[in-house]
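One protein chain is absent from this view; the other protein chains keep their places.
Chain IDs A, B and C follow the sequence of writing; residue 1 opens each chain.
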Amino acid sequence: MKYTSHGIENLKIAYIGGGSRGWAWKLMSDLAVAGDVSGQVDLYDINYEAAHHNEIIGNKFNDAAGATTKWTYHARRTIGEALTGADFVIISILPATFDEMESDVHTPEKYGIYQPVGDTTGPGGIIRALRTIPMIEVIAKAIEKYCPNAWVINYTNPMALCIKSLYDTFPGIKAFGCCHEVFAVQELIAKAVKEATGAEITERKAVKTNVLGVNHFTWITDARYHNLDVNKIYHDFVEKYCESGVPKDNPDSVFECAHRVKFDLYKRYGVIAAAGDRHLSEFCEGSWYLKNDQQISEWDFVRTPVSWRKEDLNERIARSERLCSGEEEVTIQNTGEDGVRQIRALLGLGDYTTNVNLPNMGQIPNLPLGIVVETNAAFRDNSVDPIFAGAVPEGVWQLVSRAADAQAMVATAARERDLDLAFKAFANDPLVNLDLPTARKLFDEMVENTKEYLIEYFK
Amino acid sequence: MKYTSHGIENLKIAYIGGGSRGWAWKLMSDLAVAGDVSGQVDLYDINYEAAHHNEIIGNKFNDAAGATTKWTYHARRTIGEALTGADFVIISILPATFDEMESDVHTPEKYGIYQPVGDTTGPGGIIRALRTIPMIEVIAKAIEKYCPNAWVINYTNPMALCIKSLYDTFPGIKAFGCCHEVFAVQELIAKAVKEATGAEITERKAVKTNVLGVNHFTWITDARYHNLDVNKIYHDFVEKYCESGVPKDNPDSVFECAHRVKFDLYKRYGVIAAAGDRHLSEFCEGSWYLKNDQQISEWDFVRTPVSWRKEDLNERIARSERLCSGEEEVTIQNTGEDGVRQIRALLGLGDYTTNVNLPNMGQIPNLPLGIVVETNAAFRDNSVDPIFAGAVPEGVWQLVSRAADAQAMVATAARERDLDLAFKAFANDPLVNLDLPTARKLFDEMVENTKEYLIEYFK
Amino acid sequence: MKYTSHGIENLKIAYIGGGSRGWAWKLMSDLAVAGDVSGQVDLYDINYEAAHHNEIIGNKFNDAAGATTKWTYHARRTIGEALTGADFVIISILPATFDEMESDVHTPEKYGIYQPVGDTTGPGGIIRALRTIPMIEVIAKAIEKYCPNAWVINYTNPMALCIKSLYDTFPGIKAFGCCHEVFAVQELIAKAVKEATGAEITERKAVKTNVLGVNHFTWITDARYHNLDVNKIYHDFVEKYCESGVPKDNPDSVFECAHRVKFDLYKRYGVIAAAGDRHLSEFCEGSWYLKNDQQISEWDFVRTPVSWRKEDLNERIARSERLCSGEEEVTIQNTGEDGVRQIRALLGLGDYTTNVNLPNMGQIPNLPLGIVVETNAAFRDNSVDPIFAGAVPEGVWQLVSRAADAQAMVATAARERDLDLAFKAFANDPLVNLDLPTARKLFDEMVENTKEYLIEYFK
Partner (left out) sequence: MKYTSHGIENLKIAYIGGGSRGWAWKLMSDLAVAGDVSGQVDLYDINYEAAHHNEIIGNKFNDAAGATTKWTYHARRTIGEALTGADFVIISILPATFDEMESDVHTPEKYGIYQPVGDTTGPGGIIRALRTIPMIEVIAKAIEKYCPNAWVINYTNPMALCIKSLYDTFPGIKAFGCCHEVFAVQELIAKAVKEATGAEITERKAVKTNVLGVNHFTWITDARYHNLDVNKIYHDFVEKYCESGVPKDNPDSVFECAHRVKFDLYKRYGVIAAAGDRHLSEFCEGSWYLKNDQQISEWDFVRTPVSWRKEDLNERIARSERLCSGEEEVTIQNTGEDGVRQIRALLGLGDYTTNVNLPNMGQIPNLPLGIVVETNAAFRDNSVDPIFAGAVPEGVWQLVSRAADAQAMVATAARERDLDLAFKAFANDPLVNLDLPTARKLFDEMVENTKEYLIEYFK
């Protein structure tokens, strides 16, 4: 890259999982209006054709209405080509296919275990981690080899374990992980403030929050807006909506929730849980919110079926073809994503603070060092420094420390390709409330279902 | 007290709860053969008559067969009299009566919650703590006033919370807590070693162990005997007995267990749980071992009914009368208790190492500072220093940190007489797997049942 | 205060030490161009007349050329009046008079101890702390009483000990301390970058730095500007100028230095010391840079004589009179101060990151918790959160930990009015390289000289 009087030229971004038909397009849109930063994006994907389609689509963005900045897209056949010379690396991969995810999410149902997402924790999250971490290790080694000074932004789940694996594999890596679950809760708080005071809050960033926890199980211990007592406002908001739930924008969504789980957790602990209810429920005792579909429905959230993901993928593939062929035009949207803002701050184009996933160096003093945690961090010209977040509050600490410990166990199990240790974590999971032999039966079945991607564990 | 060439004379021990018809008699027996340490024991009890009976019984020990050392016993009408001039204070009280304990243990059964003991954790342990801590505060303040330099040995449950309250109330106190649950597991390990090797191990102390955790939920992370691989021996012992259980000495006992819970925990975590199964089960998810009486019976341990305790008390009262009247003679036994050995070490009569309960100063680096933990400690002439025990192992840490956090919450709730905070801990307990309104209903009922002893919470 | 659609109105700032003839005028200038924030400033000073003069001068700023914002100034006769209703409190006092400072700085010369500043550490800093901390305690208690939710910005030296005393006295205080010593070093680094690359760096803030240490003995462990290797650039800069020094702007200044001490420390430790050489030298062995005036002159910095301060004060008093009378007009300058930027960020008008003094919560993991340290912090709407700064590097840690320990000792000595403990810290100071009886003689003499302000130590 090159700093000029007009901004930055020749920036190189490598995109691992560059065949993505979702987040990649948002990035293209954001880059097209980046203004004073231009360069190239190298797309690498084990599905080369998908990357190639994105090369075509990405280059079309240069001519989209409103585009201000030129970016060149290249699909690359090797990860080495993509990474060489990269200033930034984006990792956004689907580990294996939705068939494996189907096993992760739905096999446990036979044992009375229901997972709304199944990609982070719980039996599904653990099995997913076992197959993902060896892939992340390959990527981390390639980064060490081809672009050790690049900034690495991960979007892949299980987020915390991917970041942990990146640092475990290449300790000198400059990596962090981004997730927008917290953003939606900041919007919910903004909504509560607007409802209580009529304040005109135009963007969630106007409400300042202190965030802490582990990815998808984050908590807001302080929220501030001007001289209002936001914590009191949220308390009243919970009282108002804890029974009815907050009306959903789209009642048919397979993602949205009415926030009743979040409000129940607030009543239990007095702290704002900061993720969607689908994720939050997976970190609690299974009997609390996930006993069966009736209970889930009473708490007014949904399990996202993998069949939906498969259909949705087909639609996105079809759209990809339309975009390539020109049957549909690429358009610049307001994505609400943080990625390009973070890149700009790392380039020295304006300080920025947001919540990210990083190894714990003490930003959360009552969680183990080295565990990947989520807190605010200061992005300031080639540096991301965590902001001291304080201790996880009593009560909540019990749940978060459990998740932190599980993270450590699964990370070790995957790094050492040790299925017996992985099973220890599995049997310990709050959703796996089974006796040991039954838990092992489920574990073995899930491993068997996805063994094509677990061959390294059987060497 | 006075050091002489023959030993120590005029030692003064104050016994709070000195009407005890159990542990007090063991102490009398041990003191009668203490050899070079003699003095007086002042008995204080809210039931003065019981203390007075023990004065009579205690003084009879001077004439028991085998007695080597004279001790004078006095019942005292005020705690101040008992404590003034004391070198040691023993605290061994029953907080309230067995009627309150009956509520603690059995009320939750209506909600499907079964507690084998109910005095440490779980709903029963929490309610018991709420009424005990204000009593302990009174004792701590009296110690600060009357004998601030005395060593204080607590036997009252909930152990950890009593010790925490002693330190919270009088930070300069020299207190620790003793419990023999670990001893029985050391004997179990000795038994495993004998069975595997034929080794002649005459006492549990010959097997050296590293102990860590919180009271009644302690773990042995290392066991050693000569150059044997004791950890491997125990592993094989678990394999042999995990299904059948270890045959009990007395199948009708309301305390004994077949160690199947302990072995299941070993299989889950690879670490030796070091307490009776009745206690261990109370710190785990209720569904693991305590779903119902059938499950408890399958795991081959028992719930101790409070009705049994009431009957047993009646028998002990009767025995007390027989001992007072001379109908039954006092006899010196080998009690196996540690108390007098600890007192001797504190007097400088021989270093001693054993497991005790103390505030965490870092002896367990991955538990919060200030929480009361159980580890080995070195007793050396007027000092009890914890021995570094290492971190709670992964997996186990999830369970122990949960208990540690609950301890902190209950301690604060009791100190601040805050029932709402107490309820937060209550609803979080692994045995209280209820939705919030139901949990509150149970909590309120248990408080109502025992409100006579909770009046300070309603001021 | 009141948030309106135009900004913030009716903000109230209380200025303790409001008779100041220096920093107060800068604040007036900055407030006059604050734009969307207006309100009142209440001036309190034990010298009421001085405060009253500043009321007159402050109100004149409303009519200065370029003024955009109205502020009303009031001198107040009691601290309570000044603090009541305050949103912000500024503490900027001179503890005692320059006569006491003359003793602090110059008495030790008789013993071969030379202090360039004498207000932070060393014998002068310690004695100054002893008389300042009781004053700060009075202010902290008044804040707790009159405006417990106000933000408190301290400028008084000894900075770290003042902040520590504020928190020790009123633990709930929202206080931090600001000092511009680091800024000058950021400018020095910017200069090095410009010299090496020709880069156009218009303000020091463009170079991002990681700051850590204790006030006036801060270190920059990382400096970044775009994709330049700033650390290498600084290394070369040191090589170039370590012998000659960097030419001073004003060779007659009693503050400026040629940075030779800073460069020597860089050669010793490989880390950028981030304060003026006058301050840095006071934290090192006296023999390194402060053996005598010849050595000081060789290192090309100066001792600021208190006689200069006295003359300068007279000039400022004269100027104050001219400004009051209108003989001289008030003018708006570009002050380069951070205060108003910080206030704006705390009001929610734009996030801001800068270095401040706060109790250590873990932002510097290898310094004791609770000690006041200086690092970057994120200012975000009613919150100042330290940014994780990392460990003090080896080598430097020896010096900084010594200063941190001294801080703790002096804080306790002052809080407990314990001159013997204060002397322990005094005798331990790197500048006080005297045998114990001689050190005590000096200490007693300095206490005697300033005893009018130390009466509480003799009660």
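Definition applied: a contact is a pair of C-beta atoms (placed from the backbone, for glycine too) under 8 Å apart; a residue touches a chain by one contact, two chains touch by 3 or more.
This one's a predicted model, so the numbers in the text were calculated from it and none came from an experiment.
Trainee: I'd like the shown chains that the missing chain touches, ordered by label.
Mentor: Spelled out, the missing chain touches these shown chains: B, C.
Trainee: Among C:84, C:335, C:401 or C:449, which residue is in touch with the absent chain?
Mentor: The missing chain is touched by C:401.
Trainee: Per the definition of touch given earlier, which of C:40, C:227 or C:428 contacts the omitted chain?
Mentor: If we include the chain that is not displayed, C:428 is the one touching it.
Trainee: Residues on subunit C that touch the omitted chain in the whole complex?
Mentor: Listed in rising order, the touching residues are 264, 267-270, 285, 287-288, 366, 368, 394-395, 397-398, 401-402, 405-406, 408-409, 412, 424-425, 427-428, 433, 435-436.
Trainee: Touching the missing chain, which residues of subunit B?
Mentor: Residues 1, 3, 206, 208, 210, 222, 224-227, 347-348, 351, 353, 361-363, 365, 376, 378, 380-383, 385-390 of subunit B touch the chain that is not shown.
Just so it is clear, only the chains that are shown with their structure count from here on.
Trainee: Among all the other chains, which ones are in touch with both subunit A and subunit B?
Mentor: Touching subunit A as well as subunit B, we find no chain at all.
Trainee: Measuring from the mean of all protein Cα atoms shown, which chain centre lies nearest?
Mentor: A
Trainee: Looking at where subunit A touches subunit C, is over half of the residue numbers used by both copies, so same, or under half, so different?
Mentor: same
Trainee: Nearest whole angstrom, what separates the Cα centre of subunit A from the Cα centre of subunit B?
Mentor: Result: the chain centres lie 46 Å from each other.
Trainee: How big is the gap, in whole Å, between where the Cα atoms of subunit B centre and where those of subunit C centre?
Mentor: Each chain reduced to its C-alpha mean, subunit B and subunit C end up 55 Å apart.
Trainee: Taking the mean of the C-alpha atoms as each chain's centre, how many Å separate subunit A from subunit C?
Mentor: The mean C-alpha positions of subunit A and subunit C differ by 43 Å.
Trainee: Can you pull out the residues of subunit A that are in contact with at least two other chains?
Mentor: Where subunit A is concerned, no single residue meets two or more other chains.
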